[in-house]
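Every protein chain except one is present and positioned as in the full complex.
Let's turn to subunit A:
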Amino acid sequence: MSRVMIYKRFERFWHWCQALLIFTLLITGFEIHGSHSWLGFGDAARIHTLAAWALIVLWLFAIFWHFTTGEWRQYIPTKNGLFAVIHYYLIGTFTDAEHPYRKTTRAKHNPLQRLAYLFFKVVISPVIWVTGLLYLFYNDWPATLAGALELEWVALVHTGAAFAMLVFIIAHVYMTTMGHTLTSHIKPMVTGYEDLDQ
């Protein structure tokens, strides 16, 4: 066992800011959608827009970070060991089996995590960004776009992606409790350090 820095300072900053912003966006977004009326539509829309811009800026930094550090490779999907991980979560966890995946600093996400995070990064988030920006700049659509697209469709896709985001977060938050102890997966995301078998 060795204690290593697995989540670097920027990565943790990015993760927790993103978490805060996504929760803000989900709460205000579902108010804009009409699912609840906590803040009032006007404030919800204002906060939603602000949080969206903040998240865009954060993402620009995160994309830069991923490419300059090579960390983007952490998300390359692999079939190798995927079914073992799925089997562990469905059965092994109840029989006290060992987690089949051995984390390293160069491959810190197991194959299922890689898939889930990749889906989050290249499907859910881009769909939300594109539809969100279209939504925000609805009045400035060029004529060709305005002729081909309706706000209603943009809103529906944006809402659909928000549901996908909510599903992702529920599963993600739950799965962080599945380490050796309830918090053993969460601690490294706070302190950066984890004890790895190496």
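Keep this in mind: a residue touches a chain if its C-beta (ideal position, glycine included) is under 8 Å from a C-beta of that chain, and two chains touch if they have at least 3 such contacts; residues count from 1.
Just so we're on the same page, contacts and distances are computed from a predicted model.
Undergrad: Which name from "Tripartite tricarboxylate transporter family receptor", "Iron-binding protein IscA", "NADH dehydrogenase" or "Octaheme c-type cytochrome (Tetrathionate reductase family)" does UniProt give the chain that's left off?
TA: Matching "Tripartite tricarboxylate transporter family receptor", "Iron-binding protein IscA", "NADH dehydrogenase" or "Octaheme c-type cytochrome (Tetrathionate reductase family)" to the record, the invisible chain is "Octaheme c-type cytochrome (Tetrathionate reductase family)".
Undergrad: One chain is left out of this view; which of A:Met5, A:Leu20, A:Val122 or A:Leu151 touches it in the full complex?
TA: Of the candidates A:Met5, A:Leu20, A:Val122 or A:Leu151, A:Leu151 is in touch with the missing chain.
Undergrad: Of the residues A:Ile63, A:Ile76 or A:Ala97, I need the one that contacts the missing chain.
TA: A:Ala97
Undergrad: Quick one: which of A:Phe23, A:Phe41 or A:Phe64 touches the chain that's been left out?
TA: A:Phe41
Undergrad: Which residues does subunit A use to touch the chain missing from this display?
TA: 31-34, 37, 40-42, 45, 49, 89, 93-97, 138-139, 150-152, 155-156, 159-160, 162-164, 166-167, 170-171, 174, 177-178
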